[in-house]
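One protein chain is absent from this view; the other protein chains keep their places.
Let's turn to chain A:
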Amino acid sequence: MNIKTLVIDDDEISVMLTDLMIRDSPLASEIITFSDGVYAIEYLKNKYNVDTQYVIILDINMPLMNGWEFLERIKSFVSTKNTYVFMLSSSSDEADIKKSSKFRLVEGYFMKPLQKEHLKQIAAIVKS
């Protein structure tokens, strides 16, 4: 199955670093980056396809639409069967970790920067 990896983060350097990490992994087949939740929503609304697997690396704090709002907006039209969201935040706040676990779409919570360990965890979940 075709895998598309969406990186949604307003921090350019963070996006570049995430992109560098993913490039050497099985998630690399197609990487699309967005600087805000708003643009990622637009993309999914137009392009979402049940035959594609979506791995979404999602930041929390973004200026136009934050990660939580993004999750609220996509849950009506994306399926947990082919969509895996991983939070990637600089926050180590317990409240954020707890909050993310309430979304069925969210498969994991990572603290920046993205590490090889994180990629292994993503691979294990997406394959199964």
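Going forward, a residue touches a chain if its C-beta (ideal position, glycine included) is under 8 Å from a C-beta of that chain, and two chains touch if they have at least 3 such contacts; residues count from 1.
Methods note: contacts and distances are computed from a predicted model.
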Legend entry - Record-based protein name (UniProt) of the chain missing from this complex, from "ABC-2 type transport system ATP-binding protein", "4-amino-4-deoxy-L-arabinose transferase", "PAS domain S-box-containing protein" or "AAA family ATPase": "PAS domain S-box-containing protein"
Legend entry - Which of A:Asn2, A:Ser29, A:Asn49 or A:Ser90 contacts the chain that the document leaves out: A:Ser90
Inset, instruction - Sort through A:Ser25, A:Asn61 or A:Gln121 and give me the one touching the missing partner chain. - result: A:Asn61
Legend entry - Positions on chain A where the hidden chain makes contact: 11, 13-14, 17-18, 20-21, 24, 61, 90-93, 111-115
